[in-house]
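Missing here is one protein chain; the remaining ones are kept as they sit in the complex.
So, chain A:
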Amino acid sequence: MALRDLTTDYAGRGAPMFRLALKTGVLTVLTLGFYRFWMKTRMRRYYWSAIRPGGQPLEFTGRPTEMLMGFLTAVVVLAFYIGLVNLVLMFLSFSLFKGEAPAYLLSFLGLVPIIFFAQYRARRYILARTRWRGIRFGLEPGVKGYVWRATLWWIATILSAGILWPVKTFELEKYRTDRTFYGDARFEQTGGRWSLIGAMKHVYIAAALIGGGIFASTMSDEPVWLVATAMGAAWAVLGLGHWKAESFKRLTEGKRLGEVRFRCHPRGGRIVGIYLLGGLAIAALLFALLFALGMAIGVLLSFLDPELIAEGFDDFASLAALPAWLATLLGLVAYFSVFLFWGVLREVFITMPIARHLAETTEIVNPDALNAVRQRPRDEFAEAEGFADALPLGDGI
């Protein structure tokens, strides 16, 4: 008897995510950033457990202490590179080129392979610490091949002015997927090298409109052509939403796990909607937060210096009525709360809705083949994702 396809439930909710992100974010600020390993672990546990294919939640089993260890390892290694190499580069750059730009460029180029290295190692750590139905995922060692492939494909992408972006995306995803395991079962990425090109078509059209509009208006001196550029910009927004949804669909449906297949039907319009509405909500709430802070300062000032109300608040010099320590404290609170709320609201209004949409539109086809999957041994992997954590890679949730 064939089992029904497994649909995916999503159990994440805004309010608990807000509380968790705010609480862990405040602790991270108060500990000068060192709670971030606990924050990341707890956020991942929540995000993972929210995704429930066939009603069974994923589990993130990483421990904050191993992330801390990995980070310390990476600091010891990277500090030498970043400190000494940057200094020497800056020296050479001013000696030979009379400017600092070559130093920044070379320093960044030197970091690029390390960034790819960190990406692959971080993926390996995350997969090794992800379980579903009690079975671990895993990624085979293979970081060397990934680094040179990623370097080459990035060069090709840049040389082609971004046209080969879908090819690069596919090739790197295939390299990773073909080395990914669920228990003892190996994943495989099917679909050809060019299979994502179609998903990018609206972005190509938008780029052509933008470029064509600018070109035509400069050549003919008729600004009316800029209408095409404006259309292209709007098209690009929708096109990027389409790319995100369609490339996810094609990559997911191209994955095989033995006899198990996947079906996926995300909508680009929904993704654009989440970004636009989420962005608006974040902007409105941040504005409200700043307004509330301003009001609080105003009330405080009127207690400290009642004459100020009669004189009127002209400029920031009126703030001089505040004692220096209080002004510093308020400034710090305002500064950190804006960053903090920006991060928290982004989780609530963007990251989670996107994860929800992608999860809820993904199904597992032929799930009875899963029952034959056996456990794989634990990947100890002491360095965790230290390099990715130390380098500013953005968040790879």
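We adopt the following convention: a contact is a pair of C-beta atoms (placed from the backbone, for glycine too) under 8 Å apart; a residue touches a chain by one contact, two chains touch by 3 or more; residues count from 1.
Criterion: contacts and distances are computed from a predicted model.
Asks: Since a chain is absent, check the UniProt entry for it and pick the matching name: "Metalloendopeptidase", "Monovalent cation/H(+) antiporter subunit G", "ABC transporter ATP-binding protein" or "Thiosulfate reductase cytochrome b subunit".
Replies: UniProt protein name of the non-displayed chain: "Metalloendopeptidase".
Asks: Based on the whole complex, identify which of A:V29, A:I197 or A:I350 touches the chain you can't see.
Replies: A:V29
Asks: Touching the absent chain: which residues on chain A qualify?
Replies: These residues of chain A touch the chain that is not shown: 11-13, 16, 20, 25, 28-29, 32-33, 36, 42, 45-47, 49-50, 52, 54-57, 59, 61, 65, 68-69, 72-76, 78-80, 82-84, 86-91, 94-96, 98-100, 103, 107, 132-135, 182-183, 332, 335-336, 338-340, 342-343, 370-375, 389-392.
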